[in-house]
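Part of the complex only, each chain left as placed.
For reference, chains read A, B and C in written order, and residue numbers begin at 1 within each chain.
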C-alpha cells in the first residue's frame, strides 16, 4: 500500500498497568494491528506513563511482566512511540527510568499529534 | 456514511454498551450505515446468550442481536478477549472440550484484525468504554 | 481536520475530563455524555472551567442530562444541548472522533 493511502492510527495509553487489563489488551491489539501495514503510533500520557517504568517485577502477583510487552514495541515498525513530558513530571518519572527510549514530547505537541491522526484508539 | 463501533465494557455494569447501541440506532435512523460493532475487553460479555433479565428491563445482548438482524450489522466478539473471559461459540467450545457454549445468536467470534479493518474502512470509528 | 472529543466520565471522580480539556485544540468539539454531563454544571469548579473554554465547541447529550435530573437551565453558558441525532451529526461533521476513557 502506498504511504499516501496508509492510515495514521494512534493508540492512546492513559491507564496504569496491572490495576486493570486495559493497557495490556491495548498493546495486544497494537501488536496485531501493526502487521496491517498502517502508520501506527502509540502515546503514553497521564497514568499511562507508568506503563513505561523500568524494573517492573510482578512475579509475586503471578502476573505477566508488562514492561517486557512494552519493550517489544521497539521490534515493530512503528511511526512513533511518544511519552508526554508533563505527565512524567507530575509523576516524578525521569526519561532514564523508562523501559525504552520513547520520544518525550510536550503536551502541546502531543495535542497536535493527536489531531493529525485518521484514527485514535483509546482504552 | 459508514460507522464502526468499538465497545470496551460489558452490559449493565457500565453505560458504554447502552451508549453505543443508542448511537447505532440514531445513526441508522438517519440513513447511515453501521458496518461493524467490535467487542473488546469486558465488552465481549455483550455476546452471552445466558443472560436472564426481568421482562420490564432492557435485554442488552438481545437488543444488539435485533439491531444486527434488522440492519445487517456485523457483531464481532474478539476471540482473545472472549476466551480469557469465558465467551465461546460452539466451535470454540468443542475445540477446548468445554461441553457448553454461550455465544448469542447474531454475534460471531473474530480476530483483532477485524477491528483494524473496520478502523481503516469505515468513515468513522467511535470507541465506547469506561 | 477537526476532532470531536467524547468525555463520559464525571470530572469529580476521574481525570478524563481534565485531560481532554488540556489536549483539545482550539476549534475542536467536546461532547459530554454519560457521567461526563456533570462537567457542565453551573456553580461547580469543572463547570466554570468548561464554561471558560470558549475556544471549543461544547455540547452536552440531553438524554444523559435528563436521566440524571438536570436540564439546560443547570448548565454553564456557551454549551449546546443536543440529542443522539445531533451526536450522529457531530460525528459526521468531524473527521476524527476521540474518546477519553
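Definition applied: contacts are C-beta pairs under 8 Å (C-beta built on N, C-alpha and C of every residue); 3 or more make two chains touch, one makes a residue touch a chain.
Fair warning: this is a prediction, and the values are worked out from it, not measured in the lab.
Peer 1: Can you write the copy numbers for the whole complex as a formula with these labels?
Peer 2: Copies of each chain kind in the whole file: A x2, B x2, C x2.
By our rule, only the chains that are shown with their structure count from here on.
Peer 1: Work through the pairs of chains, note which ones touch, and then classify the graph as line, ring, star, complete or other.
Peer 2: Drawn as a graph, the chains make a fully connected set, so complete.
Peer 1: Which chain pair shares more contacting C-beta pairs: B-C, or A-C?
Peer 2: So, comparing the two chain pairs, more contacts are at B-C.
Peer 1: Compute the distance, rounded to whole Å, between the mean C-alpha positions of chain A and chain C.
Peer 2: 26
Peer 1: Two or more other chains in contact with one residue: find those residues in chain C.
Peer 2: Where chain C meets two or more other chains at a single residue, that happens at 97, 99, 101.
Peer 1: When you check chain A against every other chain, which residues touch at least two of them?
Peer 2: 22, 119, 122-123
Peer 1: What does chain B use to touch chain C in their complex?
Peer 2: Of all residues in chain B, those touching chain C are 1, 3, 8, 15-16, 19, 22-23, 25-27, 29-30, 32, 124-130.
Peer 1: Within their complex, state which residues of chain A touch chain C.
Peer 2: Interface residues on the chain A side: 12, 14, 22, 45-46, 107, 110-112, 114-120, 122-123.
Peer 1: Using the touch rule from the top, collect the residues of chain B that touch chain A in their complex.
Peer 2: Listed in rising order, the residues of chain B that touch chain A are 6, 8, 40-41, 80-81, 111-113, 115-117, 119-120, 125, 127, 129.
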